[in-house]
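Take a look at the following structure, please.
Note that this complex is displayed minus one protein chain, with the remaining chains in position.
Right after this comes chain A.
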Amino acid sequence: MSVKAETKPSSHQTATGRSSIQVWVQKLIAQRYLQVMALLGVAWMIVFNYIPMYGIIIAFKEFDIIHPISAAPWVGFDHFKEFLEDDSLGYVIKNTIGMSLIKLVIGFPLPILFALLMNELRSMIFKRWVQTITYLPHFLSWVVLGGIMATWLSDVGIVNKVLMALHFIQEPITYLAEPKYFWGIVITSDIWKELGWSAIIYLAAISSISPELYEAATIDGAGRGQKMWNITLPSIKGTISILFILAISGVLNSNFDQILVLRNQLNETSSNVIDVYVYQVGLLSGRYSYAAAVGLIKSVIALILLLGANSVTKRLNNTSLF
């Protein structure tokens, strides 16, 4: 409020002959503490966000670790061409997009369904218990979860014991050593870990729906299913759209933490994704320029997907990120 009180007299002073620059400088001095606080944040972003963006130019250069970036010779699109001719390109792209799309198709609607069903529980105490319990796996690290899974899925693990006892399989299977099981393991464990947590935001959105809407529908004789379909779902459409845009733009973002823990030499052909590939060729083999080029391809496609998804939802139901 004091802001308005301060700016009003100063605009009068402008009229009485003081230049607007002087007023501006005066305002700047008055908010010097505020400016320092803001600029510290801007400085952090320039260092940790914008300098790495500038660093992308090594993708077009032949950079080595000893000399500075500016000294590296330009090579144009050589690294990009090399990636397109690489033998692993096929399965790296296939794994990245394949796993993400399945996660999107199964993993995106499940938390919505879960939140809708949880909303039907009458007992608040039971509901709170279900919430607390299903949040739990979110707080486990992927390393710990990887350890649990290695125990469960080993040849003497509980999964093999149960399946053999039920006569589904004759011989124990080493699941993590066989490529054909990898996608399933990744998707199942991801849903197990994040189902409850991902539902929070929908539950929050549902809790802000006006109870009057439901009362009116009850008077009109609507059943539970009808209320869910005609009131709850349309009311959280905006939240769903926003999260859908974010999910689409993250299609190339495989869960690096998760895959790094579960992958190994034996399941390589179905476990290597762009992020892991960049890490391997870049940091482990030291081919910085080439890895940066692969990373850049990923960032650009992700940006295009984001803009595309944003404009689609904007046209469909008027919700958009920007």
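The criterion applied here is as follows: a contact is a pair of C-beta atoms (placed from the backbone, for glycine too) under 8 Å apart; a residue touches a chain by one contact, two chains touch by 3 or more; residues count from 1.
Rule of thumb we're sticking to: contacts and distances are computed from a predicted model.
Between the listed names "Carbohydrate ABC transporter permease", "Glycoside hydrolase", "ATP synthase epsilon chain" or "Binding-protein-dependent transport systems inner membrane component", the UniProt record for the complex's undisplayed chain reads "Carbohydrate ABC transporter permease". Of the options A:V92, A:I231 or A:V278, the residue whose C-beta touches the omitted chain is A:V278. Check A:I93, A:I201 or A:V312 against the missing chain and you find that the one touching it is A:I201.
Taking the complete complex into account, A:I133 is the one of A:L84, A:L101 or A:I133 that touches the chain left out.
Seen from chain A, the chain kept out of the figure touches residues 1-3, 7, 24, 27-28, 31, 33-38, 40-42, 44-56, 58, 69, 114, 117-118, 120-122, 126, 129-137, 139-144, 146-148, 150-152, 156, 158, 161, 192, 195-196, 200-201, 203-205, 207-208, 223-224, 238-239, 242, 249, 256-257, 260-264, 275, 278-279, 282-283, 288, 291-292, 295-296, 298-299, 303, 306, 319, 321-322.
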